[in-house]
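Every protein chain but one is kept in place in this view of the complex.
Let's look at chain A:
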Amino acid sequence: MSEGAILSWRSWAPWVALALALVLLPRLLSSGSSLTMMSLMGIMIIFALSYNMLLGQTGMLSFGHAVYYGLAGFVAIHAMNAIAQNKWAIPLPVIPLIGGLAGLAFGILFGSVSTRRGGTVFAMITLGVGELVASSSLILRSFFGGESGITANRTKLMPLFGYKFGPQIEIYYLIAGWAFIAILAMYAITRTPFGRMCNAVRENPERAEFIGYSTQTVRFIAFCLAGFFAGIAGALAAINFEIMNALSLGAAQSGTVLLMAFIGGIGLFWGPILGAILVTFLQVTLSDLTGAWMLYFGLLFILVVMFAPGGIAGWLALHGPALRSGRLGRLLPAYALAAVPLAMAAAGAILIVELAHHMLVKASSDGSLVHVFFTTLDGASPWPWLAALALLGVGAALTRLAWGPVRSAWAAVHAASAPVDGPAEAAVVPPAAQGVLPT
């Protein structure tokens, strides 16, 4: 290992696996809809990871991260149009770099104001900047294109090695390539002096100032870098959709990226990757299935905040020690037992949401018959409601009961994995804390 190298060869293994997965996925899932979805997931992975440079790594809660994604997307759209019009020799795969630089520039511009303070003040300023940019997007019609947005044609740029990037599969590989580079770069940054100091500032900003670091500068650099990677994601979105409109830089988009990062888990580097994949999948599939899909996101978010504050990644990481010691199997019976009432409660909740959504939104035009779970129920009759409530209530109660076995299974796993020689070291890091810590 040479002095200053970011990653040693041993740590390359997961990256080779990731590259292989990105290359081979379209072979396994080759339908048009899965290509579209995977392209979107790749974009959102970059976006969510860039968000977590702020929230998870540096402890900065931003409510306006879509500003950098959206503005960079608009810059990318205009760049594509200008390049096509002037026949400049710039191929499409370079556009995300232009987007990244745009994100960086806006990060420098707005970050110089918003990162002066941390904590709540920072959060409030990001909210204000988000509103400011969103409202000016409706005024500056020539740049933002008003309600309809701005379109571009990605195939009009100079072809690269004969590829014109018309078909979705070519776009998928363009996104996958950029996603690989961005994920690797963002991971590498966590392993640098700056990345370590981001964690220190997150943990104890005051002390960081007494070991030589300006917390304001750390926050500012983190903010600019996050803007850069969000800009790459925004430009990829512009390429993917060939249209940008003001929604992409608004509060809803900023909320979505927060949701992705948090549901996936902000305490581990790969948490937001999981979150971006899951939330994108749900967004695409649920929005086809039900009009109440936003409500499910809210519920999912609340459940994660309440029961798994480390997110899905944090929860999965809890199982690491048990997996390594080969004791994961002992947990499975208890989990299986708890899964049954949990599924009951979920079914009850879904029924209630669907009945309510139908009766409140659609009943006046479509009548009171609700199609849900492969059957048809009458929302005007009390029985489906009572059944749903019973399902939810009984399911929730039984889940509480099933929690006992889960707890004792965990206790057994812990008791069995206490080492014989070094009791002090093993006892000190509680699994709950491990799950939420970046490593």
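Throughout what follows, contacts are C-beta pairs under 8 Å (C-beta built on N, C-alpha and C of every residue); 3 or more make two chains touch, one makes a residue touch a chain; residues count from 1.
Everything below uses one rule, namely that contacts and distances are computed from a predicted model.
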Omitted chain per UniProt, picking from "ABC transporter domain-containing protein", "Acyl-CoA dehydrogenase FadE", "Phenylalanine--tRNA ligase beta subunit" or "Paraquat-inducible protein A", is "ABC transporter domain-containing protein"
Among A:K87, A:R116, A:R141 or A:R196, which residue is in contact with the omitted chain in the full complex?
-> A:R196
Selected residue (touches chain absent from view) among A:S30, A:S112, A:N153 or A:T217 | A:T217
Sole residue of A:T155, A:Q168 or A:N204 that reaches the chain not shown, by the stated touch rule | A:N204
Determine and list the chain A residues touching the chain excluded from the picture.
-> 1-8, 188-189, 191-197, 199-200, 203-204, 206-214, 217-218, 221, 225, 425, 428-430, 433, 437
